[in-house]
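Before I ask anything, here is the structure I am working with.
A single protein chain has been omitted; all remaining protein chains appear in their positions.
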Amino acid sequence: MTEKSHNEQLTEFEARVARGDKVEPGDWMPDEYRQNLIRMIGQHAHSEIVGQLPEGKWIPYAPGFRRKLTLVAKVQDEAGHGQLLYRAAETLGKSREEMIDELLAGKAKYSNVFNYPTPTWADVGVIGWLVDTAAVINQSMLAQGSYGPYARAMKRICYEESFHIKQGYDAIVALAKGTPAQRAMAQDAIHRWWYPTLMMSGPPDKASPHTEKAMRWRIKTKTNDQVRQEFVDLIVPQIRALGLDVPDRDCVYDEAAGHYRFTQPDWEELKRVINGDGPMNKERLDVRRRSHEEGRWVREALAAKAKRANAA
Amino acid sequence: MNIPSGLPSEPLLGMIVALGDDELVLGHRNSEWTGFAPILEEDIAFSNIAQDELGHSLAWFSLHEQLTGKTPDWMAFERNWRDFACCRLVAYPKGDFAYTVVRQFFFDAAEQVRMKSFAQSSFDPLRQLSVKILAEEAYHLMHSQGLVERLGDGTEESHRRMQAAAETAFPQSLGLFEDFPAEADLVKAGVVKPSRELQEEWLTEIMRVLTRATLVVPVRKKNGTFEPECSPDLGGRTGRHTDDLRQLVSDLQHVYQLAPGQPW
Partner (left out) sequence: MSDTQWETYEVFHQSRRGRPHEHVGSVHAPDPEMALQMARDQFARRLDCVSLWVVRSSDIAQTDYQDPNFFSQVFDKSYRDPKAFDAPARTEPAES
């Protein structure tokens, strides 16, 4: 068997991806593809475990048995998703230890939304409903992506996310139908989360230089702007149907285009938040670091015990 | 549903509430680990246990609702903390993971003994519910026991932490076997076995595991059975709680009390 040249390998790789075949661990792949995926899946995993915190804060306070049980199950799923995603990234050659170290050292990025505070119970509902709807639109797209382990993880995650959306929506419906104070709480939360949620899908296409290659390699199959538009078209009528509103007077349906128009978020804010300077970045990482350090003795003791048992 | 006429209804209802409160308060404490466990897999495991305990609490309060008409949400989210009847053990702060694991193990082992004892209860619903709860508790016990054995005999640090946790949690756990109010009536009517007997069975169970885990608690062996050699941390069953419970219930009810009785 003769060694194939880099170009031959690349041609084969791109042909496989273009056919819609999945790339599997152990396949030849361009280094840029591997690095991009490691970064992207790692960020996605970090987002899940940092994302446990804003909602997890409300577990002790959740009103009623059903809400409390549901919230524990939801935040548990986020740990589960982080677990699945770190594993998908590990198949590309980076260990979970390394990825977690990078996160805790402040060297890794994660979704902007989890760096905002959650001052009221309604934030739990809005995160489930709005943030997770935006997430699912993105993730259903990623489930069609070319890298097998990531796409497989996404399939399961999307299934569980649909539970997240429904429980969030259900919590907001209860508030919208409740006392004036409950209703105001829901409206306030939607106002606060609207723009951060729009930012979740990433910078606008014209400022997103890697999109072209990511699309060609089917790391993504839709652009950031497409995903964002899909979210707005889906969520705005849902919000208005509950008699609630989005904080954007220019958000109107454009018959001709078949889409809602909306005001672009402040992209400078997204940059700041992603680069570590959002309202809650420091606190989120501090909390993660603390629980990581407090758990170290447990990880070490169980490893030591197993090592002795193996040696015996 | 009515309580059969031969059974002491007030003590029986009191015990059901106490068992529901134990599960509610421990489930609340366990859920404080969601997002903070030592490793992702354990985060998932402990969140499952938290959901199960909260689910058991809901089951006890649903039985209580059938007998009294008070809803589970009323019991958990509207009742005054002084009327809770949980043992003190479950209300203490979660502490480090060693304390959490040891407390959970002591609780799971007690739950196992108590639920098995309900198989002979003269009150039918106790028999039925205990079978369901046992089905889930068996796994909790497997998990917490596995952690106790491994961490007790893991590293020097893990042993030290687990030993300290065992010393703290042991006298507290004896509170699981504090007599329910008017327990003698319940025993006489064949509803329950005396708590003292359950404690003896429990001690045999936990000593087997603690020995394997190289952990020591203050007991002496007399005529083949273990007896605690420390004073038990009692009071919970009669509403003499620590301030930890007040704080916990205040958190638990915080949002609900913004519009009590409203759908949330």
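Letters A and B mark the chains in the order given here, with residues in each chain numbered from 1 onward.
In this text, a residue touches a chain if its C-beta (ideal position, glycine included) is under 8 Å from a C-beta of that chain, and two chains touch if they have at least 3 such contacts.
Everything numeric here is computed off the predicted structure, so don't read it as measured data.
Asks: Which of B:41, B:124, B:156 or B:227 touches the chain that is not shown?
Replies: Of these options, the touching residue for the absent chain is B:41.
Asks: One chain isn't shown here. Among A:35, A:95 or A:275, which residue touches it?
Replies: Residue touching the absent chain, from the options given: A:95.
Asks: On subunit B, where is the contact patch with the chain that was removed from view?
Replies: Touch with the absent chain occurs at residues 39-42, 44-45, 48, 139, 142-143, 146, 150.
Asks: Which positions on subunit A touch the chain that was left off?
Replies: These residues of subunit A touch the chain that is not shown: 1, 24, 26-28, 80, 83-84, 87, 90, 95-97, 100-101, 153, 156, 160, 292, 296, 299-300, 302-303, 305-306, 309.
Following the convention adopted for this analysis, only the chains that are shown with their structure count from here on.
Asks: Take the average of all CA coordinates in subunit A, do the same for subunit B, and state the distance between these two points in whole angstrom.
Replies: 37
Asks: Which subunit B residues qualify as touching subunit A in the complex?
Replies: Touch residues, subunit B against subunit A: 28, 31-32, 34-44, 47-48, 50-51, 54-55, 57-58, 72-73, 76-77, 96-97, 150-151, 153-155, 157-158, 161, 251-252, 254-256, 258-259, 262-264.
Asks: Residues of subunit A touching subunit B in their complex?
Replies: Going through subunit A, the ones touching subunit B are 49, 52-53, 56, 58-65, 67-69, 72-73, 75-76, 79-80, 82-83, 86, 121, 171, 174-175, 177-179, 181-182, 291, 294-302, 304-305.
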